[in-house]
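The complex is shown incomplete by one protein chain, all other protein chains being positioned as in the whole.
Think of it as A and B in the order they're written, each chain with its own count starting at 1.
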Amino acid sequence: AQASDDNQNQLNQPNSEFNSKAEVPSQGEAVPAFWENLEMGGRVQLDYNQFDGAYNATNEGRTGSNLFPRRVRAYIESEQGDWDYKLLMDFAEEAEVVMARLRYSGFDGGPTIQLGKLREDISLEALSSSKYLVMIERNSLANTVSPYFRWGASAYQYFPSSGLRYSFGVYKNDAFGGSGEDDYEDLDYAGSGRLTWAPWRDPGRVLHLGLWGSYREMSGDELSPAWARGEVRETPVRLVDYAAGGTPVAVDHLTQQGLELAAQWQGTLLQAEYGRRELNTTDRSSPLDGEDFDGYSLTLSHFLTGESREYSAGQGVFKQPAGVRNAWELATRSSRVNASSATQGTDVTTHTLGVSYYYDPSIKFALNLVRSRVSGPGAFALVGDERDGNSLVLRAQYLF
Amino acid sequence: AQASDDNQNQLNQPNSEFNSKAEVPSQGEAVPAFWENLEMGGRVQLDYNQFDGAYNATNEGRTGSNLFPRRVRAYIESEQGDWDYKLLMDFAEEAEVVMARLRYSGFDGGPTIQLGKLREDISLEALSSSKYLVMIERNSLANTVSPYFRWGASAYQYFPSSGLRYSFGVYKNDAFGGSGEDDYEDLDYAGSGRLTWAPWRDPGRVLHLGLWGSYREMSGDELSPAWARGEVRETPVRLVDYAAGGTPVAVDHLTQQGLELAAQWQGTLLQAEYGRRELNTTDRSSPLDGEDFDGYSLTLSHFLTGESREYSAGQGVFKQPAGVRNAWELATRSSRVNASSATQGTDVTTHTLGVSYYYDPSIKFALNLVRSRVSGPGAFALVGDERDGNSLVLRAQYLF
Partner (left out) sequence: AQASDDNQNQLNQPNSEFNSKAEVPSQGEAVPAFWENLEMGGRVQLDYNQFDGAYNATNEGRTGSNLFPRRVRAYIESEQGDWDYKLLMDFAEEAEVVMARLRYSGFDGGPTIQLGKLREDISLEALSSSKYLVMIERNSLANTVSPYFRWGASAYQYFPSSGLRYSFGVYKNDAFGGSGEDDYEDLDYAGSGRLTWAPWRDPGRVLHLGLWGSYREMSGDELSPAWARGEVRETPVRLVDYAAGGTPVAVDHLTQQGLELAAQWQGTLLQAEYGRRELNTTDRSSPLDGEDFDGYSLTLSHFLTGESREYSAGQGVFKQPAGVRNAWELATRSSRVNASSATQGTDVTTHTLGVSYYYDPSIKFALNLVRSRVSGPGAFALVGDERDGNSLVLRAQYLF
């Protein structure tokens, strides 16, 4: 009776290999179609960092350090006709479903539809895969505004003739401190959409323009204080904090918008983003009701060895250069997120210098030097006199 | 020294692919036998539901809703001669071993033997794979009596000439509130057995008769109050509760028995079950000592498009039709579990209407409308005046 689970499938059922055993070719022949519809892979990112000042303000700003697996991921992907499914797990801390995407791409000339745990359509850098980032960590703006992967449904479509692409989705909003439901256990929703246009989209000559917006029900849940860490992981203090020196606030809903610009000329790529967040608090007399916060990020990267990052017009993001091998990339980034209001919160500016070495498309090493400055009415409460923080980060990355 | 783990295997050892690298064919040739003995796959079930009344009684019976991954599973199966092993994981919440079955089928004319985390031989619907159910959720009786997968050992055998099949097993009983051990840390056991007979077992013409029984040591552990949710997941209130309005009770052991009947005629399938549970409490003066609880389930399903569900006589369960494609199935189910005693507990009746669309053997969509009624001495304590509850559930399912 136990075996009723999965293992007694018949011909024409999924996973039928074991029951059509007689048809499985022996060694030296080809394997059956079974494995052709599956793909597996993953990534590992091993990081070492050092940090001081504001990043380690709880320890008098002394030099701290850590060694940790930033991401330990594996995925399995299945394709059956117009449908495909990808399950992406992360094991770096507790086992977590990062993405569980069921996708239908069978509408000729129509949108691609997705269900499951999906990445929301917010921010150029937040949408870029962590394995292809220019810097080791994403900028503070992306980490502030993006909820990354959420359960929901979305649709997108790319028009090759014009370079236009739209995407929008509806999700359960359990991000940013939201529980995902209201006081009566009814769902809190988030809606997000993005529109991008790439008038130039040839290899090494790309112009990308984008805008996105998001509306997020919070139904009185308290907005989480720490919006971003300041572009360094595993440090004691998270620098971008709207509640520093004050108190978190219960929120009815959030609205967010952003603009994206990217321009590539051969080995050089400029990526720029602007974003804002507006709170609508539950208590309409709160000084934070209607408060606006904003930030930007500006990244310039260049391949000394001449390669060009690959632009995926169909997704509106950049990747590492196709077939990259023995290549060096230099980059600089400046970002700022102002999470301060009249009497609380911090305003954080971060500058990063980065160098990456690509051994081949699977193996990459990176070094980032990061310097942040914290100001705003909550700065003293958060970091005392340690207004500056420095960090050095090393990463080894392997993709398979 | 680190590499002593697994990676230095030699020829004739398991996993020898990497060390016999020279023998691995290059692209365009066949892959080695390595992959022929492995199979991988999984399932994802994405659910959306709405519910009110009794299901949301803690919120005044208002309409609640949720969006969640019901199951996110992946398995790997290995076959080596007469042995096979299947590891089935679920990642929907925390990573969990659902099944870890080591099986030997080398006794000619004898039973198949299993070790590991196995499904116990209890209840037709509990034994049916979640990917092949007629309704989105199992009936309350199956959820009450089945502990699903437990660590232990079992045996089963099917006699093709007669259509008879037996199965029995011994397990660690850490189900239903049991810790799996007594006060001296000695194992608590459960023994379960099932006997089925399928006098007719042709495709589209099946008669299935079954009976099962289970004895379960609890050694004074408290029996868990909530026996079943009422056939809807992720609602605030679990309707079938023997302790509602009273108190849970410490139990020395449980006994359970059940009867199964199924009859198929072409596209129409009737599945019926009856089951009972008797408590033997630790305190012999408890009013619940010797108390009997029982329930039933009755499901009628029909394919509008003419397909027949596949009967696996070797396992004594039904699956979806082999090679199903572009098919519609209508179904109705009524079930009742009476978990009430003289002064406490609920008695829950549930009616479900379901429609399923099978895009192909891998992809299915389902809609269920569920209505439950709660009565019994504990009903007021559990759900107040919200004696009825309604729910609508949608599911998208992908198998690979």
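Heads up, the rule we're going with is that a contact is a pair of C-beta atoms (placed from the backbone, for glycine too) under 8 Å apart; a residue touches a chain by one contact, two chains touch by 3 or more.
Computed from a predicted model, the values in this text were never measured in an experiment.
Per the touch definition above, the residue from A:167, A:214, A:271 or A:372 contacting the chain not shown is A:167.
Only one residue in the set A:129, A:224, A:257 or A:375 touches the chain that does not appear here, and it is A:129. In the complete complex, the residue from A:54, A:118 or A:366 that touches the missing chain is A:118. From the set A:215, A:357 or A:398, the residue in touch with the chain omitted from the display is A:398, counting the whole complex. Touch with the hidden chain on the side of chain A covers residues 30-33, 35-36, 39-42, 44, 46, 56, 59-60, 62-69, 72, 74-75, 77, 79, 84, 86, 88, 91-92, 94-95, 99, 101, 103, 112, 114, 118-121, 127-129, 131, 149, 154, 156, 167, 169, 194, 236, 310, 312, 314-317, 319-320, 322-323, 359-363, 396, 398-400. Listed by residue number, the positions of chain B touching the unshown chain are 1-15, 17-18, 24-31, 34-35, 37-38, 40, 76, 78, 80-81, 83, 85, 87, 89, 94-95, 97, 100, 102, 115-117, 151-152, 172, 181, 183-187.
Operating definition for what follows: only the chains that are shown with their structure count from here on.
The best fit of Cα atoms from chain A onto chain B calls for a rotation angle of 120°, in steps of 5. Chain geometry summary: the mean Cα position of chain A and that of chain B are 37 Å apart.
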